[in-house]
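What you see is the complex with one protein chain gone and the rest in place.
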Amino acid sequence: MNSLENTLFHELDSVTLVDSHSHINPREPAAKNLADLLGYHYYTELVHSAGMPREQIEQQGLSAKDKVERLFQRLQKIDHTVQWDWFLDIGQDLLDLPRESIVAEHWEQVFDRASDAMQRPDWTEHVLRQSKVERIFLTNDFDDRLDDFDTHRYIPCLRTDDLVFHLHLERTGQRLESASGIAVHSLSDVHQAIGQLFQYFKKNGAKACAISLPPWFSPHAVSLDDPSSTSCWQRMRSAPHSISEDDRRTLANWVFWRLAEFCVEYRLPFDLMIGVNRRVYPGGVYQGQDLYDSRWSMIQYSELFNAFPNLKFPISVLASVSNQELVDYAWIFPNVLPHGHWWYSNTPSFIEHDLKARIDAVPRNKLLGYYSDAYKLEFILPKYRMYKKILAKILAQSIVIDRGKSESFAVALGQQILRGNVDSAFLETNETKD
Amino acid sequence: MNSLENTLFHELDSVTLVDSHSHINPREPAAKNLADLLGYHYYTELVHSAGMPREQIEQQGLSAKDKVERLFQRLQKIDHTVQWDWFLDIGQDLLDLPRESIVAEHWEQVFDRASDAMQRPDWTEHVLRQSKVERIFLTNDFDDRLDDFDTHRYIPCLRTDDLVFHLHLERTGQRLESASGIAVHSLSDVHQAIGQLFQYFKKNGAKACAISLPPWFSPHAVSLDDPSSTSCWQRMRSAPHSISEDDRRTLANWVFWRLAEFCVEYRLPFDLMIGVNRRVYPGGVYQGQDLYDSRWSMIQYSELFNAFPNLKFPISVLASVSNQELVDYAWIFPNVLPHGHWWYSNTPSFIEHDLKARIDAVPRNKLLGYYSDAYKLEFILPKYRMYKKILAKILAQSIVIDRGKSESFAVALGQQILRGNVDSAFLETNETKD
Partner (left out) sequence: MNSLENTLFHELDSVTLVDSHSHINPREPAAKNLADLLGYHYYTELVHSAGMPREQIEQQGLSAKDKVERLFQRLQKIDHTVQWDWFLDIGQDLLDLPRESIVAEHWEQVFDRASDAMQRPDWTEHVLRQSKVERIFLTNDFDDRLDDFDTHRYIPCLRTDDLVFHLHLERTGQRLESASGIAVHSLSDVHQAIGQLFQYFKKNGAKACAISLPPWFSPHAVSLDDPSSTSCWQRMRSAPHSISEDDRRTLANWVFWRLAEFCVEYRLPFDLMIGVNRRVYPGGVYQGQDLYDSRWSMIQYSELFNAFPNLKFPISVLASVSNQELVDYAWIFPNVLPHGHWWYSNTPSFIEHDLKARIDAVPRNKLLGYYSDAYKLEFILPKYRMYKKILAKILAQSIVIDRGKSESFAVALGQQILRGNVDSAFLETNETKD
């Protein structure tokens, strides 16, 4: 890092964050011990990929301490990765452990030290303070309770994968009935029930509706009483276990289109995470089974973007080869906003490549810089730090050096990307419905 | 820019240019006021994307001055983009306005200052001189007049999108009859009429035939009297409004193949701009509605490249993910030449990525570096400057530092990429037919 990059980084590092996508459990937001951190799928899937059998990683009844010991034996296989670098940052900045001390031979001291720190009553606050994060979006199942945590700090977000892709499962129907209080016999009942969910979420401070989508998905307009969707529904009700792939896709499209309508009605951005195929490697560890087919195009969503001009679509793509399409659709469509660097593209080489292209040509009020995607608060700090360093580097090179702007211009742009646009896209425009 | 890059840039910056693709109107090549510049689709589509309604941008009867005032209010949303940087370059280098002065609060002074300068009788010459450009390729409709402007300076280029993709429209047939003087009743008449166009263009100094192509297009050999094309034509003539998508594609392919044959006959390079889907966002501003599906492959053109070994195909691709295919097809096929950095790939991050790959492995006599794609002369200077800076950077790194070549070697290579190959590909080899 040269001195200009360093200056920019420090300015960005002082920004108080709102993290616009995470999987934090608001009732247990921080880790209780290192197994909660090293159990993160990034570590388990990488050590599994490096050769450790799944049975050893996921052995039933293994204590947290034994699990950490076991993982540490293999972690040197991934000690050069950016994911391991996140863990070292946590050790250093949250646990006061020198990076060099976090090695297999000292696993036990590291474990114990962490456990001690994490038992302290102020651990969660300590992590939040060090991470400079004040609000965090959640990923809530549609039937999650939202009344037993601080929804100002932990912002509810209605995750809808199950409604769109698993409505044919009996379990989903039961959950929907139970969450909405509506008996679901027809598509019209489904519609009403989903409306109930939006109402409940909105009332409890939800700021987004979100979904992850497979590469084949290509939504098209379908009316509430579309006859062919209605037929699908009826076939499904009479023979839930033999529903065809085609029928499932028809239903998925019908539900998806309803969600977009409700997002308009309830003024919630519709957060699309596009490109994942689930269970490509069924033998993989928990959460380490999904991959993708990069052959899809944003053009699959053009009908959607045209149909809902006043609905904001923050969009994440799984692979860097989709990034230019994302940039260009955001450059043309007012309602398309590039959102963060998701999962397999959340590594420095792809972030740098993708972010540079976004900063070259997307309006500055639409650049939703980053989110942590974290399951535990501890990961917010190192992931954002990685991002902020790259952002500083690009601002230095593209904005200050190449385009001759001032440092303060670059800082203001960085602040807007890092924080300002999260406020304007998700928080400021979401007045309640009535 | 380090000192080596700087030296190389200054050498490249002294090259007199021939701009091998533009949309300049030779009868009104330069801007009359700032609305002619800020009305460029890059600005209107970006401010629209940033939130300004189309109706405000394209309001009927809006004066140039009011339009500029209105746009300036939103331009701070795109003041970090490379497109805005082009405008600042114009202000600074052509209008003598300090970059810092070109801000919303001073919009009126900027407008007035520009209007004054642009009224001067030597404005066009001033722009050309400052831009160091001596000849500029046009994009002529097939029925454009070519006898009322200086075709040495403004080189005609036969643009053929309408012939290939809109021949089924009554209007196109009428225009073709009127331009060629041939009554068009059969495909054979169409063939003759197109021949007339080539003759007229060639006689008037045309140096290329060009077309933009959608991702699905995949040309294949078809004879002049192909029965299935003939049937399509007849169906179209008898029911022009109900022509099927398939029939349109069959006709498109037939016309396209004829164009390639005429290009051989008239020794005109066939300039292919591959990858654009039109009107993906019909609600967008003028010229800000087109996007694309990046899932296409150069292999769709392999039959064409094989069938016309002596025809040069300068090729532009819309998305950077197609660049390696372009590099590799140019590496293998003698008649494939990578041409410039088109539209959505005309931003620094993609140019750098794409150009580096081209310089690594494409023969030096085939690298057609850049074209402006400009609608007004004023944009030639800043766009080429952006390109020359990146070219200098890559020559410095890849050629001088990594491959240990001398500065003069790098300069000569840069000159050839920037200018020499335009001469050899388009200008020197196009003797008249008879």
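Structure notes:
Order as written gives the chain letters A and B; numbering starts at 1 within each chain.
The working rule: a residue touches a chain if its C-beta (ideal position, glycine included) is under 8 Å from a C-beta of that chain, and two chains touch if they have at least 3 such contacts.
Everything numeric in this text was worked out from a predicted model, so none of it was measured.
Residue B:Asp360 is the one among B:Asp150, B:Asp360 or B:Glu428 that touches the chain not shown.
The omitted chain makes contact with just one of the residues B:Asn25, B:Ser115 or B:Gln324: B:Gln324.
Touching the omitted chain from chain A are residues 1, 45-51, 77-83, 85, 99, 277, 280-284, 288-295, 319-321, 344-345, 347-350, 353, 389.
If you put the missing chain back, the residues of chain B touching it would be 295-299, 302, 305-306, 309, 321, 324-325, 327-334, 353, 356-357, 359-366, 398-399, 401-405, 409, 413.
Note that in this section only the chains that are shown with their structure count from here on.
Separation between the centroids of chain A and chain B, computed from CA atoms only, is 39 Å.
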